[in-house]
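A single protein chain has been omitted; all remaining protein chains appear in their positions.
Per-chain residue numbering starts at 1, and chain names A, B and C are given in the order in which the chains are listed.
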Amino acid sequence: MAVLLGLIVSGLLLLFLGENPLTAMAMLFSSLFRDGYTFADIFVKATPLMFTALAFALAFQANLFNIGAQGQFYIGSIVAVSASLLLQDKLPGGLVLIIVAAATILAGGVWGGLIGWLKARFNANEFLVSMMSTYVALNIMNYLLRTWLLESKGEYPQTNPLDKTVWLPIIFPGTRLHSGFILALLTCIGVWILLYKLPLGFRIRAAGQGKDATAMAGINYKTLYIIAFFISGALAALGGFVEVNGAQHMLVQGFNPDVGAAGIGIAILANGNPIGIIFASILFGALKVGGTIMGQLAGIPSSITELMLGSVMVFVILGYFVREKLEENREKAKLKEAVSV
Amino acid sequence: MIGLLSRTILMGTPLLYGSLSEVYAERSGVMNTAIEGIFLMGAWAGFVAAYQTGGNLVIGLLAAMGAGVLTAVLYGWITIYLKQQQIVTGVAINILALGICSFFQRVIFGVPLTPLIVEPLQPIAIPILSNVPVIGSILFNQNILTYLLFVLVPVASFVLYKTSLGLSIRSIGENPEAGDVAGLRVDRLRFLTILFAGVMCGIGGAFYSIGYLGMFTTTIIGGRGWIAFAICFLGNWKPYGVLIGTLIFGLAEALAISMQSSGQSIFPNELFIALPYILTIVLTVARRSFNVPAELGIPYRKEG
Amino acid sequence: MPETPFVELRNISKYFAKVIANQDVSLEIRKGEVLALLGENGAGKSTIMKVLYGLYKADEGQILIDGETKIIRSPKDAMQLGIAMIQQHFALVQANTVTENIILGLVHGRYDIKHYDKIVADLAAQHGFDVDPTSIVGDLPVGIQQKVEILKALYQNAQLLIMDEPTAVLTPQESTVLMNFVQQNTSAGKAVVFITHKLREVMEVADRIIVMRDGRVVGDLRRNETNELELSKLMVGREIHERTYVEAVVTPNQAVGLELQNVSIRDPKDNVFQIKDISLQVHEGEILGIAGVSGNGQDALCNALSGYRRLTKGKILLGGQDISNTTVRERIRLGLGYVPSDRHRYSLIMPMKLTENMFLKRSYGTIWRKYALIDQKSLNAYTAEKIHAYDIKATGPDATAKSLSGGNQQKVVLAREVDLGKRVIVFDQPTRGLDLGAIDNIHRTILNEKKKGKTIILISTELSEIFGLSDRIAVIYRGEIVGIYKNHDLDTQKIGLLMAGYTPDTTSDQVLHEK
Partner (left out) sequence: APVSTPQTTEKSAGDYKIVLLLPGPINDQSWNATNYAGLEKANATLGTEMEYIENVQSADFESTFRNYAERGYDLIMAAGTQFDEAANKVAKDYPDTKFTVVNGMMSDGANVAPIFPKEYEASYIAGMIAGEVSPNGQFATIGGFPNDAMEKLLDVYEATAVSIAKERDLADAQATRSYANSWDDIALGKQMAESMIDSGTDTLFVYANQVGLGAIQAAKEKDVKFVGFSGDQNSIAPGTVVASVVFDFETFYTWTIDKFLKGELAGNTVHQAGIAEGIFNPVYTDQITPEVQAKVESGMQAVIDGDIDLTTMFKQE
């Protein structure tokens, strides 16, 4: 519903350009299903988003704001591309992928865990620290891209392309849809199990919802802050891994600059539920692919994507308010009825 | 050296507009996480208005404030009156602001081949004072928006600590319920500080487009709103604190840039770009006794 | 012919999301009288007064001031009509000074804090309150904070002063001072509403008494035409039986379950001892009551016992084993149960399910594990069984803690801690904020555990509870145990003096531990 409103509003804005929003939208939907490649791209786009959304959602369960998923995503990408380039002609591809994934998890985890540690040890504001850490990660990436990781032809701040051997296998031939998508789905389910079926996840949620009671129960919530941030960072970093080894096959400066913010939007749309994140990510993926397609239509600027994302997010938030209000009124009405009987 | 310090102050100006208003907003309990978007809207609207009126900067500034306030109203309405998550709302509004100004920039100007330019604000040398050696050229050869801050910082400090308005704002950030019981309109006051942030951040944004550069691009703010946000923390939520914080940041940036532009590369340039952010993290960690308002970021849900 | 009452409430109803807090409440407040609003917890006393003060909006009904209908939208409106209210839970800005708190919302434009410091100082002196206007409220003890609240109301010079349970945190002696103040205040034609559920105070201070129960007014009486028995019947809807202590003898051969040796905790911030040199022994099958006015080190003592805070000095022995340096988790494993006073903050996680709250303290254990996962089935079964055994009113194991009433929440905590506390259970204010039915239930549980031979510490500010359950009674004052007595060796008078820092056998002006 909120999503629809967002689309309608951004559609109406097209009128300013003298475009017919209806034909544009019709065009958008028809072209989304135009061919398998485009359709599959929705899921390709959704893949890294699931990871960054999970990163935000998981920390949020511990009542922590990990606003730095973008930076953790970059760290993951850097490690993934470096490790892949380093190992691709030394070891078999499958093995390299496993090592790269492990290295990514570790690096993202440490990067995130550091934020958690600052929070636990110094009570630093994790919102601010994680936000700042994104800029730090970005600059590390920029630095490496023009030095150590710079492509051999030395033209553009980007790495050499990866060997085919270390690409994540394509699921459907003729599309870009790679097995990273499956990994993303499994990770969503995994995080759900962690949160709702495992004691550790329980403790993370408990620390988020009542840290004093958690402490009184003998659970060290500060350690949990570190753990939650570690996992959160590792998740976002994995997003970088699947994007690099699955879709990009290299690292380019300024790539995917909005996975972090979109991840937050998705987590909110899904109300923090890992399973909901799957669907919300696909929706965002569709919006992005759709926005790109619209941008291809002559006369419609590419900024339509941000416009759509932004208004959809705002309407989703408004939707939460409306839901709360309805709930409250329903309760009250019930009570009044009970009294008058 | 003089040039460096003078630039420190110049480049600190928009940040201080942002951080000063952030002090007020956060003291009242609301984080203005839409700051980046408000800056951008201010920069954009200011430019458009100034350009369309043939370079009238006053109209540009007014438009910037207007756009800032409009954005702030949306943010404040959602977070203060509808009680939704501040951080998340901020993220959404920042994306929306980017969409709006890129989109309408195209709607209004189409695809120009030569840059659209307005004459930016010029420094005004204050007679006599500007002739004082060193200090004169650092402090008294600035533009009007900078001079305005010479007044705004003390006024902001005065209002916060010596007037009933300041007392009320400080109180509702600590304990909104106490404010409510004492007859204050908590939400209204918080909304007021956000409107103030709209005005100030609108000016801050306009500083980049029409105050300093005379141009607009959608990347013109490029994270500087967030720096203003961070400075509020570093300045310990005090007007003079953020003044010092701004100067530190400004100096770090000016130093980084002069290193960078001298072509020396002992340190990678990215280190300098990242320096203010690293500094923020370090200071956030190092500062033990924070003035952080107790109810910062928590909507006041008055029952009943 | 009766004069127009100052305030008249007509048919006020107020609904919250899940509760009817007030239903069809009508009452009058007259000039120059002390009106007591009496009722059990949750009867709706605070709510009706908050409606009058503009904090809540009534769903139905109207308010008349001096015979005219008024719409009170906010406390500001109420203040303009001459109404002031002291909240049950202090509404003070902890980070601000006393003066700043008092003038909040009452000054306009620029103000000179020194000027107001002086006014406040004068006002305090006038009423014999020892309050420094420049101190930060957060640094003050609760008793003084209460005075700040009163000063704030006085500063407004209101025609009607509403005091919501003002004596809850005061010593008996401090309460007396307060009562005197209330009576003086009305002599000038001003009205006071005094909310409480303590009968004794009502009889002492009130001119007229309105009794509330379940959100309705169930009685409106003059003090001199009623008695405590009638009031209590109205209040509870049945007669109360004071629990009398049942003899239980501690025989010398009973083992010591818990021992404290010179336990001290110093606050690292201001270097003040929060508890100092506490030594005591509690036997298996014994209840040791610890009486004291709140804020005298009970929290620190609980923290020391639960392992939440490190000791600065001393030793704690559990069944002879030194547990001074063990963690909270370890102590739970060793069989220490703990029922904290603030269940919302320290014992339950409100948005979580009952099953999850049951699991909270055992997340490291192997019970309710299936492979690595949580064994939801047996956890559900366990919770369902407890709901039944403790007669907890909940929709089921999946209900959230938040959705339960206070008494039922406490039963959940009890069910969990009694099982966890295989050897020792510490109860801190176990019945605070609960009504008589729930209290009775909990007392029975405590005595039952004692019978099973567990070692029990009961910390309470309710003397009736202390006297009703304890075998021995320790009194805590300013972080020190000022005496341990057999239950029979103490009476209310004596313990009141001890709690206030006086030695019971000297005259009242001699202070025991003045610093």
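By our rule, a contact is a pair of C-beta atoms (placed from the backbone, for glycine too) under 8 Å apart; a residue touches a chain by one contact, two chains touch by 3 or more.
None of these values were measured; they are calculated from a predicted model.
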item	value
Displayed chains contacted by the hidden chain, counting the whole assembly	A, B
Candidates B:Tyr75, B:Phe140, B:Tyr212 or B:Tyr300 - the one touching the absent chain	B:Tyr212
Contact partner of the left-out chain, one of A:Gly76, A:Gly93, A:Pro157 or A:Gly208	A:Pro157
Option from B:Ala72, B:Leu192 or B:Ala254 whose C-beta touches the chain left out	B:Ala254
Missing-chain contacts mapped onto chain B	3-4, 7, 11, 102, 105-106, 109-117, 120, 122, 208, 212-215, 217-220, 222, 224, 253-254, 257-258, 260-263, 269-270, 273
For chain A, residues in touch with the removed chain	35, 37-38, 41, 44, 142, 146, 153-158, 161, 176, 243, 247-250, 252-257, 292, 295-296, 298, 301-303
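The definition used in the following text is that only the chains that are shown with their structure count from here on.
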item	value
Chain pair showing more contacts of the two, A-B and B-C	A-B
Distance from chain C to chain A - Cα centre to Cα centre, in angstrom	47
Between chain B and chain A, distance of the C-alpha-averaged centres to the nearest whole Å	28
Chain centre separation in whole Å, for chain C relative to chain B (CA means)	46
Residues of chain C touching chain B in the complex	14, 16, 47, 50-51, 53, 55-57, 74-76, 78-79, 85, 87, 91-96, 100-101, 103-113, 152
Footprint of chain C on chain B - complex, ascending	162-165, 167-168, 170-171, 174-175, 177-185, 294, 302-304
Residue numbers on chain B that touch chain A, as the complex places them	74, 78, 82-85, 87-89, 91-100, 102-104, 106-107, 218, 223, 226, 229-230, 233, 268, 270-271, 273-274, 277-278, 280-281, 284-285, 288, 292
